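Can you read through this structure? Questions will come right after.
One protein chain is absent from this view; the other protein chains keep their places.
Let's turn to subunit A:
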Amino acid sequence: MRVDGRGRIDRRVSLPFTFDGRLLTGHPGDTLASALMANGIHLVGRSFKYHRPRGVMTAGSEEPNALVEIGAAGAALPNVRATVQELYEGLEARSQNRWPSLGADLLAVNDLLSPFLGAGFYYKTFMWPRGFWERVYEPLIRRAAGLGRLPEAADTERHEKAFAHCDLLVIGAGPAGLMAALAAGEAGADVLLADESFEPGGRLLSEVEEIGGGSAAGWADEMAARLRAMPNVRVMTRTAVTGAYDGGVYGALERVGEHLAAPAQDLPRDCFWRITARTAVMATGAIERPIAFADNDRPGVMMASGVRSYLNRHGVSPGATVAVFAANDDAHRTARDLAAAGVQVAALIDPREGAACDGDFPVLAGAEVVGTRGRKGLRQVLVRQGGTTRAIAAEALAMSGGWNPSVHLSCHMGARPVWSAAHHAFLPAPPDAPGAVPGLIPAGAANGVFDTAGCLRDGLRAAGVALERLGLPVAELDVPPAEQDAGRSSPIWVVPGKGRAWLDFQNDVTTKDVALAAREGFDSVEYMKRYTTQGMAPDQGKNSNINALAVLADATGRSIPETGTTTYRPPFLPVPIGAMGAGAQGHGFAPERLTTSHAASLLRGAPMVEAGLWYRPGYFPAPGETSWRQSCDREVRMVREAVGICDVSTLGKIELQGPDVGGFLDLVYANRVSTLKPGRVRYGIMLREDGHVMDDGTTARLDGDRWVMTTTTAAAGQVMQHLELVQQAFLPRARLRFTSATDAWAQFAIAGPRAREVLQAVVDEDVGGAAFPFMSCGAVHVAGTPARLFRISFSGELGYEIAVPARYGASLFRLLLAVAEGLGGGPYGMEALNVLRIEKGFPTHAEMHGRTTAFDLGLQGMLSPKKADFIGRAGAARPGLLGPRREQLVGLVPLEPDWRLPAGAHLFRKGASATPETDQGYITSSAFSPTLGTHLALGFLAGGRERHGEVVRMVDRLQETQALCEVRDPVFFDPEGGRMRDQAGS
């Protein structure tokens, strides 16, 4: 119901919106909740467990009931609080947790079954038959319970993450926050003022009171304008600070485009901020607590402060007749404001004997509300006074059990709030308490100051503390005169009586559930929370935690401070995962590292495979080829018979310089490297301290003090880290430095019997066998451009790798292909590269998977016995890492050439059963060899090196296949290595 002459809404503009398909209108300045109320809609949702009708209860982010779904398909957002969502033209809202409709919800039958559905009912009820829990009970319960639906479509909304830095973060723009921000801004501090609402002012926007002779809301507007005009102050509205973290970091969620009918195309829906503040003022206000009386969850039963917000800020009343139930003077304002606005106040019900209030409405002192009537909305309030109970007609009831300071942020690092008997509330822990958030200064209502003048003064005080910490002079500021009396209050938690009295409206937890938890032994507040589910879900018990622990204290005969609170954890408000993961969807998940030949490979239709962050071509389909195998087989034959070109720029290239590099490499490699002559390349393996193989690669000595180490693509980062550790920790004084040059060079492998012909066509110098023997390196020129040439082979063929500065990479790749294709060659991809190396028995990280030793790989001979020490030497000699029982690298050939030997399959003795006890080893790499005309595999077999020639059984449990295969030496092809060592001149 709209109330004339009240509120900060723009009545000249009408905004159409829909709720459950019904077309309604509201005004700018409305929230969805206030607009629904203005349209007379009080039933907005169903409760979690009992599917009870629920209406709007608060006017803030603590709202437990009015959760709706906004938007459709990929933009759908469940569990939006109607009290926070600003109204915009065309807003589509839907109610949740009801079937088939909000008005007629069949699952409301749960409410009739409520005697059987108390706290922990499912732990007790669904114990038998055992197997039914997962298949029957749990799916049923999940369907019946729950809040909102997870959208099934992929998120189409734009989200954002950002960092901010400031001297002072002021959290909350109520009277204390505004005053603190003003004082710090005037003093020259870099201030960030964040408030969760869409305009600064906090409670001042909802109250009828004066500051400095004008309206409080007007003062707030004036302050906001003044702050916005300061270059050193940033005012962030719609921004809720959600957590306090180490190092002065605060999380905050900003609603950026959620309130707009037609947001700009690139405007994000929300932004998750990480704010680093040197100091912070917590002016987060307080949350009014409900009172537990029978049937207090009926739509129309609201918080007294919420009713004032709707009336004074949005110009709307929850009903034509409103009753007020409270034991504090503050809530009397609700009755006075309503009466002044012309809304009929049915009664002011105050349990305090002798309570009085000036106003044209009945005041029932010493009275309590003991129940409500009405089906989908409140019709009558049952009031007990002096032993008699009577029904009072009212469409809404405004209740207040007092105020809880919003201490949440001050507890996010482990501090517990402190009970104040004077305030009947928990206050923030003192700054020296264990777990207190360093640099966080509570102020205003969050600090237990409830009168407006006090809040202004406390904000100024907090700014003074902050400025002192920042080393800035405190500005002289006058505090304007304001209301000085917060009124008296006495605590009221529960009205005893029959019927269910709700504590946690969002999770359907009643006083009985808490008492039951205590009776059944769950008497710690943390146990009670988990047993009853009180304080869980989106609202995290913002308006139920303290009431629940008060009831628990009563049930267990302890005091409230003895009972204590549960742990406050971030986030204070629900943060969409989309906001936290902003930018990480699709291609944003990880950086893409592209080679200089990337575009040319794509042009040839090569599908890309990921290797680390790199993208490498899998194979290059030729016309007429329909499967990867056809392309791969052709590319393998091409390399074995003519020549192939492969981009190997992705391998890690580490440049090392200095007189002590040789000694350093002797320490990190298992084999001796320091004896390498300039112009030569050596293969090496690196061990971890525990003796297992970490990586392999080649190291080239370019000249006296300059070396280049090559690592595998995937292990480049790990090897670099390892080298840094060794250098800094073990050889800090050695004269050497190293850096990654991976990105600086484009490097291509040229492999095959005709490799030298291709190379000679592009290199200016002689590259004959005499000038460049196997495992040599040197500086050459490609069309006048300085390049590096390495004669190394990963295919077993005559092979070279040529590196040019990356800017020439794309051009050289095209050139090499043109020359190679003229000789019957062409590009080859990762698939062929893999087949070529399996045919040669060269290990990769499929074999060096972290649990294998040099002994297992057949490389024990590389562990230099002459060197004083190397990393992994002691580890590799440990008992159990050597000997015939180790699983050793072997080659495997199926008895029939077309039997596949999948990687991951396990090996058993022929004729033995296939059980974990009889397991003899496993397959690590698998390929079809077009060269040998059979499937091949590499694997590890217990005592494998002594078992060449034996037939074993391969069993693949995933694909349910098995095959007999013969154990062989892992080098299937050209075991003497004559092809790659070819010394003939060109």
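Criterion: contacts are C-beta pairs under 8 Å (C-beta built on N, C-alpha and C of every residue); 3 or more make two chains touch, one makes a residue touch a chain; residues count from 1.
Please note the rule applied: contacts and distances are computed from a predicted model.
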UniProt protein name of the chain not shown, from "Simple sugar transport system permease protein", "Ligase-associated DNA damage response endonuclease PdeM", "ABC transporter ATP-binding protein" or "Sarcosine oxidase subunit gamma":
"Sarcosine oxidase subunit gamma"
Which of these touches the unseen chain: A:H587, A:K677 or A:K866?
A:H587
One chain is left out of this view; which of A:A391, A:A783 or A:L932 touches it in the full complex?
A:A783
Among A:A744, A:A771 or A:A942, which one is in touch with the chain left out?
A:A744
Residue of A:A72, A:V136 or A:A162 touching the missing chain in the full complex
A:A162
Even though one chain is hidden, which residues of subunit A still touch it in the full complex?
158, 160-165, 190, 256, 263-268, 274, 276, 583, 587-588, 590-596, 613-614, 655-658, 732-745, 762, 782-785, 804-812, 815
